[in-house]
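What you see is part of a larger complex, with each chain still in position.
Chain nomenclature is as follows: A and B, assigned in order of appearance, with residue numbering initiated at 1 for each chain independently.
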Amino acid sequence: MYLVTAIIKPHRLEDVTESLKDLGVSGITVSEVQGFGRQRGHTEVYRGSEYRVDFLPKVMLQVACDDTAADKIADTIVPAARTGKIGDGKVWIQELARIVRVRTGETGADAL
Amino acid sequence: VGVVMLGMWAIAWYFTTRAGAAMLGQQTPAVKADDVVNPLNTAWVLVAAFLVFFMQAGFMMLEAGFARTREISNIMLECIADTCLCGLLFWAFGFAFMFGSGNGWIGHQYFFLNNAPATYGSTGVAFLAFFLFQFAFADTCSTITSGAMVGRTAFGGDLLYSLGVSGLIYPIVGHWIWGPDGWLATQSTPFRDFAGSTVVHTVGGILALAGAIALGPRLGRRFKRDGGGMPPGHDMILASLGGVILWFGWYGFNPGSTLSAMDFAGIGRVATNTTLAACAGGLAAMFFVYPRSHKWDTGISINGFLAGLVAITCPCYWVSPFGSICIGALAGVIMVLAVDFVEWLRVDDPIGAVAVHGACGIFGTISLGLFATGQFGVPGPTGADNSSPVTGLFYGGGAHQLGIQVVGSAVVTITVLVLGLALMYAVKAAGVLRVSEDIEVAGIDIHEHGAPAYHPEYAYMGYSAIPSGKPAGTVSLPAGAASPVGVGE
């Protein structure tokens, strides 16, 4: 089992989830994160003075899947999330030792 | 003779028709017009007092909006507790010091509102209505003071210095200008401060400066000179709401200060001047900072119209609409420069109280000496008395009024700065002025008030961000166009 994690630009989420649904992904967990990277932050203005914002809002997706699907999922996310501009984010894959569905206690592929 | 008499009877008959009818057939005991004057003026002053009181809500929202999440429950309770304290102090002796007669320096009459007459002085306004109006003013001053001290003042220290501000400094200095026998009010050319640019705003703003100096900056606050800047306020909606509530309340502050609705030209003029100065101040500040960052700065625009309001508070009765616009516009610019100066001084004033109330209070006071048109004198219970009008430099009045305005403003500013520093350092010496660093890191709300101001239940909010964060994409946009750039991502 694998866990695919993607950090993407917030406004790409809808396209990414659509394409994952099309791929037949059964579930996704999303969270709001802030990212710092090559895409530097920006300057904001408040009451006449400026301040730097290092972190930019990103969205993190986590998708658990079985061994075969991981690469397919990553390869689906990447184009869907891409804008071609710096700051598009990352996708990484980790191995899972075990997965369980809370409702039923099913494990492994059945848990997905 | 008979003819004459007939004639007279005819006349008598003529006059008895309407007039007679007029005075006959009234069920309720007939009322004389004079009996209506005091009620009308009292009602006017009370409505104004209510509006001035409501400014508390404005200050609370403005300060909360301009402050950080960690320090806002503290702001709420400070404003509430200061209001409550101010009421009791003003009842006990504040009002006596300020509006009781005594000598040029302090009043000593009406302690605990004892031996109060039916109406205050010659105003014809019910004594307790006048008291309420003046309490609301005093309260405003103490709130302004706390504005620059946000985020690091221990609550106990706040209560302590508020005793000095609402109980002593404000009423005593106020007596000089508004007291029946105040020394500044009784000069040959009297120092004039119609609604309190000096009495309320300069005093409040300078005390705020003293407090901010005694406290030092909030932990982690770095200044422009040191490559830092004002930490952003946590909620511009609250700040804007607060600003507009303040503007609304100012319609009690200035027009109410005629203490007379009978001077109906006066209240109309004051209300319009107040409005135009605010309009000019807001636009001036907005356009003045635009070139710096090429952003339309919401926060500075709010402080801009507040600057206009503060400045017009002193001259509002004596200037023209055009003069008001000039005063407001200048105030908007002065406020911005004052903010820069305070920042340069490395003084941490989270809401800009020193710039808005201090600097613009001084400017407004002086502006009377420049812009007074020479048409208007003083309001009175039954109407305006323009027998001895006030004239400023630009209207051929020479420098008399300007001189006394400058002197009065300078004297008050310096006195209050000295007294304020003494007071604040005394509280500091008592070790209760500022919270510890640990508390500041932990958040003053949690430590002083037991909990943060906000307890959102994220699980019960809608996450609209995500679906609606997306551009129309395929539906209404060429695919490529969907890609955004720059700041927001």
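We adopt the following convention: a contact is a pair of C-beta atoms (placed from the backbone, for glycine too) under 8 Å apart; a residue touches a chain by one contact, two chains touch by 3 or more.
The model shown is predicted, which means the values in this text are computed figures rather than measured ones.
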item	value
Whole-assembly formula, with each chain kind represented once in the display	A x3, B x3
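Note that in this section only the chains that are shown with their structure count from here on.
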item	value
Chain A and chain B: spacing of chain centres that average the CA atoms, whole Å	51
Chain A - residues contacting chain B, complex	9-15, 30, 32, 39, 42, 44-51, 56-57, 59, 83-85, 87
Complex contacts: residues of chain B adjacent to chain A	66, 224, 228-233, 289, 292-293, 295, 297, 299-300, 303, 336, 339-340, 343, 352, 465-467, 469-471, 473, 482-487, 489
